[in-house]
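A single protein chain has been omitted; all remaining protein chains appear in their positions.
First chain written, first letter: the chains are A and B, and each begins at residue 1.
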Amino acid sequence: MAGYILRRLLQAIPVLLGTTFLIYFMVFAMPGDPLLALFGDKTPNPALLERLRQEYNLDQPFIVQYFLYLGGIFRGDFGTSFSGEAVSDILARTFPVTIRLAILALIIEFVGGVLIGLYSGLRKGKLFDGTALIVSLVFISLPIFVIAFVGQYVFGIQLGWARTTVSSGAPIQDLILPAFVLASISLAQLIRLTRASVIETAGLDFVRTAYGKGLSRRRIIPVHILRNSLIPVVTYAATDFGVLLVGATVTEGIFNVPGVGRTLYQAIIRGEGPTVVSFVTVMVLIYLVVNLVVDLLYGLLDPRIRYVK
Amino acid sequence: MSNKPLTPTHFVAPLEETPLVAIDAVNVGERKSNLWIDAWRDMRRRPMFWVSAVIILLVIVVALFPGLFTPVAPNSDCQLSNSNGGPTGEHILGFTKQGCDVFSRIVHGTSTSLSVGIIVTILTTVLGILFGAFAGFYGGWLDAVLSRAGDIFFSIPYILAAVVIMSVFSAYRNVFVISLAIGIFAWPSTARVLRAEILRVKQSDYVMAAQAVGVSNFKILMRHVLPNSIAPVIVVTTISLGAAIVAEATLSFLGVGLPNSTMSWGNDISAAQVDLRNAPQTLIYPSLALSITVLAFIMMGEVVRDALDPKARAQR
Partner (left out) sequence: MSDPTPRPAGTTPLLEIKNLEVGFQSTNGIVPAVRGVDLTLMPGQTLAIVGESGSGKSTTAHAIINLLPGAGRITGGTIMFDGKELSSYSEKQMEDIRGREIGFVPQDPMSNLNPVWSVGFQVEETIRANGIASGRKEVRAHAIQVLKEAGLSDADKRLKQFPHQFSGGMRQRVLIGIGLSSRPKLLIADEPTSALDVTVQRRILDHLETLTRDIGTAVLFITHDLGLAAERAEQLVVMYKGRIVEAGPSKEILQNPVHPYTQRLVAAAPSLASRRIQSATAESATHALGDLEYAPTKVTEGLDLIAAAEERVEHRPAAKRPDAIVVKDLTKVYKIRGQGKGSSGELIAADKVSFSVEKGTTTALVGESGSGKSTVAKMILRLENPTSGSILIDGTDVAPLKGKELLGLRRRMQPVFQDPYGSLDPLRNIGNTIAEPLQVHNVGDRTARRDRVLELLDQVSLPQSLITRYPNELSGGQRQRVAIARALALKPDIVVLDEAVSALDVLVQAQILQLLAELQNELELTYLFITHDLAVVRVIADNVCVMQQGRIVEAASTDAVFDNPKEQYTRELLNAIPGAGITLGV
């Protein structure tokens, strides 16, 4: 297992270098003045421009710029926002809120997705299964902001069950609706994936043998069918985390959740290019870390990975 | 019992009960059958296929000839006096804040969404096939390089990447640039699917048989391996067409998509959000158009997946 972890960590390094380089390249290696381009049709004041020019070492050759920027990232320095506040300080303030929202959403996603998918798969072809398949397909097709608005309109405005915007401090009860919205698309995907995985596993030889050994259905379903079905589900959830990040940006923006996502959302809306770049980098790093953790988790889930190679 | 047992315990069934049939007789049906023929036969029996096919066809016709569906111009016929007005006889879906006809704007925005979907899909498919096919088939260092490159692109969620690109290219926001911004980071999933499939197909005995005959590697790839690996790519492609439409709408919604002057469902939804309380129709209808279109592509992808993958067929 130790070798497995080490190898995964080593493999993550080139990807980390590659992604940060790619982002940096997209922004700063383009012809023309990257800063002016980042501000689009706005004209920033010269003092700000000058500050940013120094911050990004734009007087240096490109490759030096990149390494200085990379060094900054390793020191936790992601630059400063328009208001002059360090991005790392903003993160410290907003991250806990986003974590709360994300954990809520992940719980909804996993508990709902796995339970509904398992039930659906075990009752293939029944009414419940058919309904779950169709409803999940509709949810997959809906863009997250449409779900957010419909949620806001139905539960916030029409029924009055939830607040349309989150009050300051982001208490849990205000986060429930945004969490459901955020979880919805991945929830639908997890239902379909779990269902398919359960149906496939239930037909495998070792399940029949488990019955042949005299085990009860009540034991076989969790221990042999569900346990094995979770392997592809977890793999999927990791790659799907990117969707969750984008979803968080939109959801936090619409529900005014004071988290990392809303900060990015507002920076995008206001056209504050450099802040956008900083926060996208942060999100990509989060994505990389989550994928690494899931990869390691995968080793726990599947002994074949743990021991071979 | 017709046969007399040879010994008290030796049982022989009468031949008429189990007549012998010729061993391994060739017994082919009337109709030919291979993966594609079977898939088509399977698909056309399913209502979901026809529903999504009709919607997709309708979307294409609307995108090509919007004038056929509405006489009202989406921009020039706007009157502020109609701002956020409800439906009237001629304007069945009501008016936007600017007093424009909602239905007309939806009809005229169709081509934008569809164009982005198609361009992104072409881009991701071409890149995905190039990277996936060469990495999977030739293996070795080429695979290592191409796959690592894919990993890096895959590690940046493509909408976030598109946000950055569109921020940098804010001066050039049009259908091509936005398609490029989405497609350039969306191809690795296609490449991964194809690579995995090629690795599997490559092991087949018919590939070895072709080598033993002397078919060149490149021809084996084109003639045997790629055609037999392409099925999952088609599924991914169909679904990704829907996903690309969503991506464009999301970027436009965030304000880094197409400029307001370009008619697009995402822009209209974005503009309508401030009036969710008093004029929900301005938001609901373009959202509906967007969702139904995307649903059609995703349903089509599911139908194709079921038809092409015997495993998926068994799960129905």
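One rule holds for everything that comes next: a contact is a pair of C-beta atoms (placed from the backbone, for glycine too) under 8 Å apart; a residue touches a chain by one contact, two chains touch by 3 or more.
As the structure is a prediction and not an experimental result, all values here were calculated from the model.
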Could you list, sorted by label, every displayed chain in contact with the chain left out?
A, B
Contact residue for the chain not shown (choose from B:Leu35, B:Leu180 or B:Ile292):
B:Leu35
Over the whole complex, note the residues of chain A touching the chain we left out.
3, 203-206, 208-217, 219, 223-224, 227-228, 231, 301-304, 307-309
Extract the touching residues of chain B with respect to the undisplayed chain.
1, 3, 6-13, 15, 17-18, 20, 23-24, 26, 28-29, 32-38, 203-206, 208-215, 224, 227-228
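Keep in mind that, in the parts below, only the chains that are shown with their structure count from here on.
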Would you mind writing out the residues of chain B in touch with chain A in their complex?
148-149, 151-161, 163-165, 167-171, 242, 246, 249-250, 253-256, 269, 273, 276-277, 280, 283-284, 287, 290-291, 294-295, 298-299, 302, 311-312, 314-316
Of all residues in chain A, which touch chain B in the complex?
14-15, 18-19, 22-23, 26-27, 30, 34, 37-41, 124-125, 137-138, 140-146, 149-150, 152-153, 157, 195-196, 199-200, 203, 239, 242-243, 245-246, 249-250, 253-254, 265, 268-269, 271, 273, 276-277, 280, 283-284, 287-288, 291
